[in-house]
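Take a look at chain A:
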Amino acid sequence: MMKSTEVFSAKEFSDMENIRARYQEPASAILPLLHYVQGAQGHLSEQALTFVAEFIGVPHVRTFEVATYYTMLFTEPVGRHLVQVCRNLSCHVNGAEEVLQGLKRELGIDVGATTPDRVFTLVEVECIGACDHAPAMMIDGDLHRSVTVDSVSRILNSYREKP
Partner candidate 1 sequence: MGLMTNILQTDLIKGLSLTIRYFFSKPVTLRYPEVYYDLPERFRGAQILKRHEDGKERCVGCGLCAEICPSRAIAMETSEGEDHEKVVNSYVIDLGLCIYCGYCQEVCPVDAVFMGQDFELTITDPGKLKVTKEQMLTKGDNPRYDRL
Partner candidate 2 sequence: MMVRLTIDGRQIMVDGHVNVLDAASKLGIHIPTFCHQARLSDLGACRMCLVEVEGMGKLQTACTLAVNDGMVVRTDTPRVEKARRMMLEFLLINHPLECTVCDASGECTLQDLAFKHGSAETRFKGKKRILRDHIISPLIDRNLNRCIQCKRCVRVCEEIQGVTALGMSYRGAATVVGPFMDKSLDCEYCSHCIWSCPVGAITSRAMKHKVRTWEMEKSEAICPYCSCGCTLSYNYRDNVVYRVTHAEGRGLNMGSLCSKGFFGYDVINHPDRITAPMVRDADGVLRRTTWQSALEEVARNMKRISRESGGKAVGGIASDRLTNEDLYLFQKLMRMVFSSNNVDTPSGLWSRTVVPVLEKRMGVRAATNSLDDLNYTDALLIVGCDITVANPISGLKVKQAIRRGGLVTEVNPGKTALSRLARRSLAVPVGKELALVKGLIKVILEEGLYDSETLGKYGKFSELEFSVRDKSLKEIARETDCSVDEITQTAREFAGAKKASIIFGETAVLQAGGEKVLEAVIDLLVLTGKLGQEGCGLYPILSGTNFQGALDMGVSPNWLPGHAAVSSDSERKRVEKAWNGKVPKDGGKSAYEMIQAAAAGKLKALYLAGVNPLATFPGGEDLEKALKKMEFLVVQELFLTDTAKLADVVLPATSLAEKNGTLTNVERRVQKTSKAIDGLGHSLPDWKIFSDLGVACGEEGMNYLNSSEVMDEIASVVPFYSGINHQILADNGLQWPFSRDDAREVYHEGYLGTRHLLPEGLSKDKQFFAAVPVWETHSADSKYPMTLVLGDLLFHSGSFTRYSESLNQLAAQATLLMNPQTGMGLDVQDGSSVRAVSTQGEFTVTVSYSEDIAPGMLFLPRHFKNAPVSALMIPGPDDQARTAIVHVRVVKA
């Protein structure tokens, strides 16, 4: 059995206990817990996955399965800000491809990669529910609508200094 202090701060651990307590069956808390850990630590490390599995009493491989199934959960470290570009139909016809090219140029990285200064990670996602203002992208929790190649640089800059 792993000790919580090896992976988590006291605050994180107590938050996790609260999340677990919300469910009658501890195993049900798997997704909220992984979501929380990702929020707190940026990604899901091997130790974190092991701990969460033991914390809710499921086999280790189960947390790994869930973590790799969802594209929003990362098992590798990601940059401080996560840039998610929608490439689904509405956005695609409205120029998502150009936006993506612009982002790649601006950040100097390929899709799925992280900038060397570890500030941005660029990923493609399926529909993020903003088809009415396509093309759309999401950085961390913020939705950016009707993005153009020209606005990309301005939007990115507003995040560079953010923690």
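As a working rule, a residue touches a chain if its C-beta (ideal position, glycine included) is under 8 Å from a C-beta of that chain, and two chains touch if they have at least 3 such contacts; residues count from 1.
Inclusion criterion for the candidates: all candidates are chains of the complex that A comes from, given by their letters.
Fair warning: this is a prediction, and the values are worked out from it, not measured in the lab.
Colleague: Looking at chain A, find the partner in this complex that touches it; the options are 1 or 2.
Modeller: The touching one is 2.
Colleague: Over in the complex, which chain A residues touch candidate 2? Could you list them?
Modeller: 1, 46, 49-50, 59-62, 64-65, 68-69, 75
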